[in-house]
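To start, the structure itself, in structure tokens.
With one protein chain removed, the remaining protein chains of the complex are shown where they sit.
== chain A ==
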Amino acid sequence: MDVGFSSLRSEAVGAMRMALVSAENLQLTLKPEPSQEEQALTHNKSSIKETHKAGNEDLKEMLESNKESLKLEAMKRVVGLISKGKNASELFPAVVKNVASKNIELKKLVYVYLVRYAEEQQDLALLSISTFQRALKDPNQFIRGSALRVLSSIRVPIIVPIMLLAIKEAAADLSPYVRKTSAHAIQKLYSLDPEQKEQLIEVIEKLLKDKSTLVAGSVVMAFEEVCPDRIDLIHKNYRKLCNLLVDVEEWGQVVIISMLTRYARTQFTSPWKEGATFDENNDKAFYDSDSEDKKDTTEAKPYIMDPDHRLLLRNTKPLLQSRNTAVVMCVAQLYWHVAPTQEVNIVTKSLVRLLRSHREVQYIVLQNIATMSIQRKGIFEPYMKSFYVRSTDATHIKTLKLEILTNLANEANISTILREFQTYVKSQDKAFAAATIQAIGRCATNITDVTDTCLSGLVLLLSNRDETVVAESVVVIKKLLQTQPTQHSEIIKHMAKLFDNITVSMARASILWLMGEYCDRVPKIAPDVLRKMAKTFTAEEDIVKLQTVNLAAKLYLTNSKQTKLLTQYILNLGKYDQSYDIRDRTRFIRQLIVPNEKSGALNKYARRILLAPKPAPVLESSFKDRDRFQLGTLSHSLNTKAAGYQELSDWPAVAPDQSVRNVEVIEPVQEWAPSVGKTKKSGKPKSADKFYSDDEEEKEAEGSESSKDSSSSSSEESGSESEEESSEESEKTSSDSGKSSSGSEKSSSESESEPKKKKKTKKAPQKKSKSPAAFSDSDENGNGPVAQASSSSAESSSGSETDSEDSDPPATPQKKKKKDVKSKPKAEVKSKVEVSLLDLVDFSPAPTNAPKSSVISSSLLSDLEGLSLSNISSTMQVTTPSFGPVKTYELLHHMTGKGLSAKYHFPRQPCLYEPSMVAVQVILTNSSDHSLEEIHIGERSPAGLNIHCFNTIERLEPEASVTVSMGIDFSDSTQAAHFQLCTKEDQFSVSIQPAVGELLMPSSMTEQDYSKEQGKLLGMNETSATITMATANTSRLAISKQVLSVCNVGEVPSSQNTVHRFAGRTVNSGALVLVCLELKESSTALLTINTEKSVMASMLLRDLKQPLVQA
């Protein structure tokens, strides 16, 4: 019956086939007739293709029709096909005809098609090229842009030259949109034909100069793709990119920040202070810089962040508030890799915020936090609760959170975390529960306080119903016991009891291993376990068998009396096991432990081999080694190096020349920057020399100094001579150019051209600068002889600036002490800077753009300030803050200090170590009869106090004294800095309490700016008082002297005689402090202070009142 049926069926099928074949021959379509089953029997594919073809036929007709709407309809269907991944390539000829269509939507769809299939139909694609070439000249920028987009997307090698030409033209297009498109096209062309690299780099170089925010992101992308190693192209655009960053679209921001991260790591020195190495030469270098190389301004300091480095960090910080998670992550990784360690924590809050975002975002962010929290657990600890796991989290999110919580665990929070873990262990997600047990194990090893708690908790879990939980617990307990096996024989016994109920092989194996390893602690139980194992040996898994053999061997060695037979039995079972691994092991063990006539030398050592103490396993994070990858990258996420991953280089030991980033027309900072690169050579031997010469008689010191000066400045002289020649053409500015030339050691050409340029462009300031010139000239003339007396060689007129400065001290003879020798050279350094900036004096009428430029610039401003003061009234030089200390305070009396006495004063100079510090000079004198050794600074308080200490003074002879400088960051408060001054034998607690006026630094501004700034600081920010002035104080000179004696501010030129204005900034935060004294009739006056630091204002008011009221 059955047979008959099947034969019938096969017949039927055969008949159908016949019919089909005949139908095909007849060119008939049998579509309606055959049912689905039968279709499957025939060639399935061909029939579908057939229908397909038919469909395409009608599409072709539609495309070739005259009706626009039909064509559009057809194109839409074609795009539908493409989107489904179906092949529509045979329509190419019909489609490409429509490339010049007027209908914009049709045209766009044709573009879509063309880009998709041009690679396959290269010859036909060429037909469309001329259309694009024409469109590239279209007046509509949108059309030009999209034409370039499509043209560059057509991957046909023949048109490479056309593309290149089009890209070059578009790069010079007026429309930023078209330029942006050309930046994209660069990458496409590069991937099509890498041969064009050089040409493309030229275009990139040009586009990098583009100031449009629209272009910036795209061109940096092109840069990254084509020539990421050509870091030199970035230099000139670095500052521009930093400044544009906030306005660039979000995707561009990501690309630019990643690129700048790499840039910063190659161009700046490490901000991660390791201290010691740098501090070593610090003080010496410091003095050195005074005496010889005036260039030595930045390099000699311990670490001062390059202003450009700071610029990058400052300009990226607001982007942490971006809504785009990629931008936030990118800034975070920038801070992680580039910022000083103490600044990294500002990113944590933003990263934690991202955890509210989509699941995938959480995943990536958590991965990065996991890596970060290994190295710096402190910064995420306050956010610990944000990492608590919710039952609705995806598994990979849960495990990551667990990882982070484990990383964050410390003595203080471990109890909270363990309580949290308890909930997780009970989770329905068993994989997660197992991971939690692992995490508990890690906490237990890391924090010894809780090891016991964790162990007992884990032992409780052994009675859990879930097998995976139990197994994981056993494994973790095994690891824990291994770290401290001594007190835990109870647990081992407990586990032996559980052994019968545990079925997971890994757990069984772990227990067996524990028995064997610590068999001496459970001498009664271990043999029994072995006995049980002997029974079930054949039914066990391989891993359990191996451990059984191990256990047997170990017991045989320690307790052969009881276990000899058992062991032999097990070894026999193992000998005939199916797994060769077990057979091997058995054979090996037998040879090793069972003594027989053949047994070799190893037998003696069996005990030592098998029962050797084993090191405890280290439980560590799986994210331990991820820090080799840059955060936020794909490679970091996958923990393998992704294609095209660029290693982040280590910080350079020495910063490359920073002047490369200078652009032609710039703010003061850049002008100054070049002096840094050359500083290295400042001779160390000389520095030592100098250091000690301080203690010598001042005249000698001065003599040697100035001679060195002149010799070292010989190159300068020559430079300035040529300068003078050139400046003869315009004689009235000779002093101006002379100064600039001597200041700019870097390159005479630059300084030559610059003043001239200024002369041409700015006539008005030039006149102004004439009067200062006259002053300095007179200085020069007046003091020339003095200088000559002290230094024989300094006769050239071009040495003017050093000489005239040298001769300043004689102008203030009454204050002359030993320390002045030091303060003077410093003034020199300063003046050096000033002078180089002289040509910038005409910037000061519009300083509003200058102050915000960088941290350094504020100190520069003060430099400018000093300069402008000296220019405006030469008499001011006496009191101007830059020249010499005002008051000296006692730090340590020689009675309390057992012979060591210390005094300090505020030199009122921008601190060289860090701009936010106040410079303090300390004079240490040994008034005892024996020499003091190892004078240094010990503990300080408050704990976070940021002090830049002086180097340890090895030895101070009796009656000798030495001056050292320190930097203290008072954080704009008058809270005293306490620290310990230590000698080899003793420690003395001392404190420096700054007067409020010392927390300021002068700031230069014009009268207009002053009133503008004052206008902003009204209301709560204004403090004022009416005072009765002492009659002696009413002159301008007297007033400024009194004010400047109290606080380190700069005088603001005033048009009114009765109003005196002073401006300064707080050292730490740079908040503006404006002091205004308005004289009224009958010697009363209104004293006003405007600043946002109101506490400071009232203190300052009090301090100022006193000297003004007193005669």
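The rule is short, and it goes like this: contacts are C-beta pairs under 8 Å (C-beta built on N, C-alpha and C of every residue); 3 or more make two chains touch, one makes a residue touch a chain; residues count from 1.
In this text, contacts and distances are computed from a predicted model.
Hidden from the displayed complex is a chain whose UniProt protein name, among "glutathione transferase", "Histidine-containing phosphotransfer protein", "AP-3 complex subunit mu-1-like isoform X2" or "Glucose-induced degradation protein 8", is "AP-3 complex subunit mu-1-like isoform X2". Which of A:I129, A:M329, A:L458 or A:A655 touches the hidden chain is settled by the complete complex: it is A:M329. Interface note for the absent chain: among A:L638, A:V654, A:A1032 or A:V1095, the touching residue is A:L638.
The missing chain, though absent from the display, is touched by one residue of A:N98, A:S128, A:Q187 or A:T269; that residue is A:Q187. Residue A:I104 is the one among A:I104, A:I158 or A:A172 that touches the chain missing from this view. Considering the complete assembly, chain A touches the hidden chain via residues 68-69, 72, 76, 79-80, 82-85, 103-106, 108-109, 111-112, 116, 119, 140-142, 145, 149, 152-153, 155, 175-177, 181, 184, 187-188, 191, 213-214, 218, 221, 246-247, 249-251, 254, 258, 318, 321-326, 328-330, 349-350, 352-353, 356, 358-361, 363-365, 385-386, 388, 390-392, 394-396, 420, 423, 426-428, 464-466, 632-635, 637-638, 640, 642-646.
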